[in-house]
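Here the complex is missing a single protein chain, while all its other protein chains stay put.
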Amino acid sequence: MPADNVLTLRNITKSFFGAQVLHGIDLAVRRGEVLGLVGENGAGKSTLMNVLGGVVPRDGGSIELKGSAFEPTSPRDALKAGIAFIHQELSLFSNLTVAENIFIDELPTGPLWSVQYEQMRAKAQEYIGAFGVEASPVTKIGSLPMGVRQTVEITKAVIKNAEIIIFDEPTTSLSQKEKESLFKLIERLHHEYGITIIYISHILEDVFALCDRIAVLRDGHLVGVDETGRLDKPAVIRMMVGRDLSQVYPKVEKTVGDVVYEARNVVQGRAVQGVSLELRTGEIVGLFGLMGAGRTELVRCLFGVDRMDSGEITFRGRRLRSITPEACIRQGMAFVTEDRRQEGLFMPKPVKDNLVAVGLRHMTGLLGMVKRPQESAEAAKAVGNLGIRVQDPERQQAKSLSGGNQQKVVLGKWISQQPTMFILDEPTRGVDVGAKHEIYEIINGMAKRGATVLFVSSEMEELMGVCDRILVMHRGQIIGSLERSEYHQERIMSLALGGRGR
Amino acid sequence: MESVTTLPRLGSRKLLPLLYQYGIYIVLGVMIVYFSTTNPNFLSVRNAMIILQQAAPIGIGVIGMAFVLVVAGIDISVGQNMFLVAVLVGIAMRSMEAAGYLGTVRSFVIIYAIALCVGALLGIVNGLLVARFRLVPFIATLATMGIARGVALIASNSKVAFVPKLGVVSNGAIGGIPYVVIILVVLAIVFDYVLRRTPYGRQVMAIGADSVAAQKVGIRVDRDVLIAYLICGTLAGLGGVLSAGQVGAVAVYFADGNEFLVISAAVLGGTSLFGGKASILPGALIGILLVTTIVNGMTMMNASPYAYKIVRGGIIFLAVMVDSLNYKGELR
Partner (left out) sequence: METMTAKTSTLGRLRRFALSESILLLLLLMFGGAALFAPGFLSLFNIKNLLLQSVDIMVVSVGMTFVLLNGGIDFSCVAVLALGSVFGAWTMADSPLAHTPMAIPAGILVMVGIGLLVGAINGLSVVVLKMPSFIATLATMMVGSGVAVWFASLVAEKASIIGLPESFFILGGDQGILLPVAIVLVLALLAHWLLSTTLFGRWVYAVGTNPRAAFVSGMPVKRTVFLLMVLSGVFAGIQSVLATARNQAGIPSLGDRVFIDIVASIIIGGTSVFGGSGSVIKTVYGVLFITLLNNVVNLLGIEWYVISLIKGILVLTAAFIDVFSKRVDLVQR
């Protein structure tokens, strides 16, 4: 029986910087259904939705919306066509009221160009009442909790006659109660207003509870779409991760020693809820988790980039009293941040300046003067050791390098300090295959020399290939730990999704 | 008032913004009490009128500055804007005098039209530099400040211009209330209305809160910011011509430093330097009232006129400090 499709995506392809992110996606969305979209980080969910929402242009394929071709060139086009996005970052203005926010781009006016507040209030109240928003239209957004704000954003979409609403990980900042309200709301949108919903989330229980059908993406391919009734959790997990582990990872001979780093009960807000871990010399420990698991927040706390609320760190037998980057570096720790552009590199500065950024302190002589020959030598050494492809490290700006080389520069600035503890947050993100391999070898080399490595990544495969142990985080806690012998894709994913993997 | 904030809890987090909101009235009250004890003439109707009259022209500039500040910008050219306007008006008046029709209604219309146009022109230039060419507002308006001053000095040959005729409006009154005060109040009402009850006003508030989201939601950010600078420049021009009439003579240091007076008054009145928060009614009025009261009170006290600069500097420091703390607390 032919379904009534409100949206049809045919053969959507998209590449970024030569890497293909979407491989010919064919997806039909039925009118009035709730479609769940699941996949690992980097599976392509966000990119696909961005293509649909007019945020990025697609390379190939076609989109058919309500029977006619849809060519969005901007988010406004998508909005006008009836597609609304509820992102994690809401587009709300905290200094304006609920009603003002809802109508901000088309405020109704009357005599003397005055905003018709009564009219706005009334219309807003209708929907607010209908959706059970715990706020009056005249409350300022700034004083409302997250859950209510999200409902306001949804109200905006509905009032603008959205026919398709896309939710992108909507429950990450919500409390349990707020989550339940959201689900009730989605039910109503679905049943009473006939709105088609695309629900992106990695919380499988929710997806199973809410959605009529579930679509699974993996590495830019649509692996499967089926009725929720015909699927179960293990099946979905299998689709999410079932890849051939064909990548060959460099092996290294090394010995794992004693525990050298201990973190006890690290807490930070709701992101990190009491994490404890132990790391040994020569060990490469992976930290896996899905979005919102708290991995990045955790490692940032460990290095002192962000402040932890409570927790104890012991390194090399000594309890660390003040946890700041300066202090950690002095203890022999290093940290490669997730975002090299914002926090890892000085983009407009030469490669050399970047390479010596951490070690500069130790290259000074009389009166604090920097020893230039030593500086240049160190930089040249790093370039050689890491195989950084740069013509003139003294003058060439960091921003002119390729992603992979940039990442090597970041690694280089830390390695030259010969740290005994290395925290890496997504070190191979945005890096080409060849450079990735080189980075794995660098990591192996460090471990061989006795350093400890904590390797945060969203790529299960590389963690399985490189790490001695994998810790899995879920909702701010370490929910599981697997030794090499126990590596199993579905088991890891199951843990990451919150289940109790055997 | 359109919006209502939920009742603040009495933890220190909520107490601070509350204090900030009403603190200025307390300060004003304290100042008035203090000055009246040191000089009995202070608390007279006549003196109150003098204060209001002195405050009004600058107050008009404060209203305009509120719009620029609310989009997280700044305009430090308003002082020289006033100077340029005064100079050009002076020139126009001289030629009108020569032609024999200075003093007629027509001449006044022309004078004020010049003031508004010149102010508007400067405002548009600032707006283009910031919105279109993406210059840092501080630097852009620093440059226009210099250019305005330069043009004014060239035009005036750095000679003093005597403009007593302007006093008809600037110093005149009706029913005991000075014209300038009436103009100020009317403009305050009008622009407060624009800020709080028109789509433009709501949209600039949104831009100040989050200009990226504003762009996403479909607000024409560039256009709105340009208009904000236009308003600021035009009102500054008006303030300039009115102020010139009060002073009577336009010398080289006319309106010197007025930009900081205007900014201080705006911030004291509750407009945030960081954008997204502004108050014209009563903020701008209270702000300029406070500043002028201090000047007046200290003059009556025969305090060295320099002490007021210190006090004002101290107050603006405190005001901005609270502004900074407030801002960081809420968003960052």
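Letters A and B mark the chains in the order given here, with residues in each chain numbered from 1 onward.
Keep in mind that, in the parts below, a residue touches a chain if its C-beta (ideal position, glycine included) is under 8 Å from a C-beta of that chain, and two chains touch if they have at least 3 such contacts.
This structure is a prediction, so every number in the text was calculated from the model and none was measured.
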| item | value |
| --- | --- |
| Contact partner of the left-out chain, one of A:V272, A:V390 or A:L471 | A:V390 |
| Contacting the left-out chain in the complete assembly, out of A:K413, A:K436, A:H474 or A:R491 | A:K413 |
| Residue touching the undisplayed chain, where the options are B:V33, B:V109 or B:I139 | B:I139 |
| Residue touching the undisplayed chain, where the options are A:S15, A:S143, A:T172 or A:S400 | A:S400 |
| In subunit B, positions touching the absent partner | 129, 133-136, 138-140, 142-154, 157-158, 260, 273, 304, 306-314, 316-317, 320-321, 324-325, 328 |
| Where the missing chain touches subunit A, by residue | 17, 303, 305, 325-326, 328-330, 335, 337, 342-349, 353, 357-358, 360-361, 364, 367-370, 389-392, 395-397, 399-403, 405, 413 |
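Everything below uses one rule, namely that only the chains that are shown with their structure count from here on.
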| item | value |
| --- | --- |
| Subunit A and subunit B, separation of their C-alpha mean positions in angstrom | 46 |
| Subunit B partner contacts - residues on subunit A that touch it in the complex | 75-76, 79, 91-97, 100, 104-105, 107, 109, 112-115, 117, 136, 138-140, 142-143 |
| Contact set on subunit B toward subunit A in their complex | 2-6, 193, 197-199, 202-203, 205-206, 208-210, 213-214, 216-219, 276-277, 330-331 |
